[in-house]
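Data block below; observations after.
Only one protein chain is missing; all other protein chains are in place.
Showing chain A:
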């Protein structure tokens, strides 16, 4: 027993020692061919820290990604679940402060505020993401890719998946779902109590009011840049006015709002309202297949496009295995891994690849006929709007609480 346990341990120690030796050269990133990086990564372990609350995504990483990395690249992928990605960012902030040059996180799943916070503190190693072989399938010119909630990515994180805001309704009870603010107001007037939305600062509530903010003010561009109090004060009242007009026609007369997206889903599945919302465009299809949502459930988009964001993987400044992390990130972007991600509709639900760039024979993999409750990838991709910068979102949340909820 001891004998068999001892040898791998020695081997591991040698391995760790040799990793430590190469880490210094690798941190320059430049000047090394992909073959060299891949060779250095072989036989190593990669610690992948990711939000652990999405069971389907966990299963995708454990059952589909990890075995293939082991077979094809000799990499042992260790998934470490965190209940909040900001826990990992805080750990890195402390390590930065304490001057710890060799950490424990090789790769981290993140986007938005966490990436922004880390960028401010120089927590990310790079740039590396645009140099991955599979980056050729990604449209780095697209602001959906090169801006993460308005903040420039600059190759410090590699896109993994896309999420998009969708509306879900029951086609048996709603014939022609409202696609604009005016139509929504009209529909709510005729069907009092059958519509509502989650109360911000719930994630889905935030998305809903931001989506309507875009539509009511009929612009998107200004909210991508730095926060401008003047512009905000000028534009936001239009949204409040609309939401206040809508309020009396909402579920329970707008006296109260569901506390979360999950609470709204529950109202929908119990037929108390006719609509719900999601950030995973295939959520409705999956709920129908599980027998949770009615069979007549359908997904649709608001006119002019809906919010969409990208989730990425980043390599921390003190990642002990930067070569391995790059090989894993490259694998996550490979057409086969992305096709499987899209089939399972995990991570954010959608592939991050520009399917047009794929060779003909691979493209078919992504042309999945969506179930009747979902939309096609083409339709979703053609109707995407970027998220606003975090400060705009925070201002809207505060404004909603004081101008809509309390009035």
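Assume a residue touches a chain if its C-beta (ideal position, glycine included) is under 8 Å from a C-beta of that chain, and two chains touch if they have at least 3 such contacts; residues count from 1.
Basically, contacts and distances are computed from a predicted model.
S.K.: For the chain not present in this complex, what protein name does its UniProt entry give, out of "PQQ-dependent catabolism-associated beta-propeller protein", "Glutamyl-tRNA(Gln) amidotransferase subunit A", "ABC transporter permease subunit" or "Branched-chain amino acid transport system substrate-binding protein"?
M.R.: "ABC transporter permease subunit"
S.K.: Give the residue, chosen from A:72, A:87, A:186 or A:398, that touches the chain omitted from the document.
M.R.: A:87
S.K.: From the list A:269, A:383 or A:405, pick the residue that touches the absent chain.
M.R.: Residue touching the chain left out of view: A:269.
S.K.: Among A:185, A:220, A:292 or A:368, single out the residue that touches the unshown chain.
M.R.: In the full complex, the listed residue that touches the missing chain is A:292.
S.K.: So which bits of chain A touch the chain we can't see?
M.R.: So the residues of chain A touching the missing chain come out as 47, 49, 51-55, 58-59, 61-63, 66, 79-84, 87-88, 90-91, 94-95, 97-98, 100, 103-105, 262, 266, 269-270, 290-292.
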